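The other protein chains are all here in position, but one chain of the complex has been omitted.
Now for chain A:
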Amino acid sequence: MAASISGYTFSSVCYHSANSNSDHEGFLLGEVRQEETLSISDSQISSSEFLHIVEVHNHEPCAQLFSFYDYAGKVNEENLNRILKDRRKNVIGWYRFRRNTQQQMSFREQVIHKQLTNILGIPDLVFLLFSFISTANSSTHALEYVLFRPNRRYNQRISLSIPNLGNTSQQEYKVSSVPNTSKNYASVIKEHGAEFFDKDGVIKDIRAIFQVYSALQDKVQAVCAEVDQSERVKEKIQEEVKKLKEEISLRKRITAAEERRHQESLNTENHSLQDDSALSDSSSPPSLTRVLLQSPPLEVSLDWPPNSTALPLYPAAPAPPSAILLPRPQAVGSPGHPSPSLGLGNGDGSSSDSLNRQAIGQEDQLEEEEEEEEDEDEDSSEYENLVSERLQSPSLTDTAVSLGRPAALWPDGDTHSSGGSS
C-alpha cells in the first residue's frame, strides 16, 4: 500500500498546526484507488499485484478540539456532519498534530478511530499522526509524521510520499547533434521535420505548451487574488468579533463593578443603621449578593488587555468550558512560539522588550487555558501523554542530547529516543 499527499496540503496542515496553541486535528479528504502492476519473474510469466494507493487531496481542519467528540471519546455524528457537510463522502482518514509526544495512537484516538470507521463506513480509514519536537534552545525543530492503518493488524504503517517536481532534467537538452554525413538523412529529416516548425523556425509545440502554461498561471493569479480578498475579509470580521467580545466583557465588568459599589454603599448605610439598632439579620443577604457579584465574569479567558489589537496572534476562539475554573500555574514548554522557559536565547541576559513580554504574556495566558484543557482531556489511560507533557523540560533536554549528536548519527534512519517510534 502506498500513500501520497501534495506538498501544498502538507504545508497547509503544518501551517494550521503552527497557528494553534494546542493539538490540532482535522480530516483527510481524497481517494483510494487500486493500481494493477504486472510483473514478470522467472517463476511466473506474468503476475499482477493490486496496489492500494491512498491519495490525499486536501484536508479539512477542525477549528478546535472536541468539535465532533466529547471528553469520553464518543463521536457525535451530528457535529461530524456539520463539520464535513458534503465533503463527507471524500473522507479517507483523519489527522492529529501533537507536540512533544510519542509516535503512537493514544487510547482516545483509537476509540475515536473505531467510531469514525463505523459512522463514515470506511473500512480502511487511515490516521496521520504529526508530532513536533524541538531542541532545548529552540534552534532546531522536527516534525515527524506517520500514516497509520489502524483497522489492519498490528496497526500497520504506510509510507507517505510527497510527489514533487523531482528532477527538472535540464541536462536532457542536447547541445549537439550526432554527427552524420548522410545526405539522405539530412534531406529526409529536413523535409518531413518541417511539420514541427512554424514559419519563424520555432517549434510549434513550444508555443502550444506555453499557451497552456500561461493560461494556467493566469488562473492561478486570479484565484490567488480572490483568496487574498477573502483573507482580508476574514481578518476584518475576526477583528470585529474580537472587539465585540472585549466590549461585552468590559460592559459586564463595569456592570459588576457598579453593582458592587452600589451594594457597598448600601452596606455602609446598613452598618451605620445597625450601630444604632440591635438588628443584624440584614447583613447576611447583602454579603451573599456581594459574593455572587464578585465571581469572575464567564469570559475570563477573553479578557485581553485593551492595547493588544496590534498583535493579531490568535483567533477569537470561544472560551473552553474549563476556563471558568482557576487557572493552573504556567505550563512549561510551548508550541512553536516564544516562551521564557525555553529561553529566547538572550545570551547576554538582556530582557525582552515590552512588546515581546506582552506577546509572551498573552501566549502564556492562552497556554494556561489550553494546557489546562488538554490535561483534563487526557484520561488516566493516556498517562503516557500526560507524563510527557508534565515532564516537558527533561524530555526536551533528552531531545537536545539526541538532536545534538553529530550530524552523521541523525537523522539517517536511526530510531532515536525522542521520536519514540515503535
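Definition applied: a contact is a pair of C-beta atoms (placed from the backbone, for glycine too) under 8 Å apart; a residue touches a chain by one contact, two chains touch by 3 or more; residues count from 1.
The rule is simple: contacts and distances are computed from a predicted model.
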Undisplayed chain, where the name is taken from the UniProt record, one of "Cytosolic Fe-S cluster assembly factor NUBP2", "Alpha-methylacyl-CoA racemase", "Lys-63-specific deubiquitinase BRCC36" or "Translocon-associated protein subunit delta": "Lys-63-specific deubiquitinase BRCC36"
Full-complex contact with the absent chain, from A:R33, A:R232 or A:R261: A:R232
Residue touching the undisplayed chain, where the options are A:S48, A:N118 or A:S139: A:S139
For chain A, the residues touching the chain missing from this view: 6-12, 14-15, 18-21, 57-58, 60-61, 103, 135, 137-147, 157-160, 162-170, 172-178, 180, 186, 189-190, 193-194, 196-197, 203, 205-206, 209-210, 212-213, 216-217, 219-221, 223-224, 226-228, 230-235, 237-238, 240-241, 244-245, 247-248, 251-252, 255, 312-315, 336-338, 342-348, 350, 352-353, 355-356, 407-408, 410-415, 419, 421-422
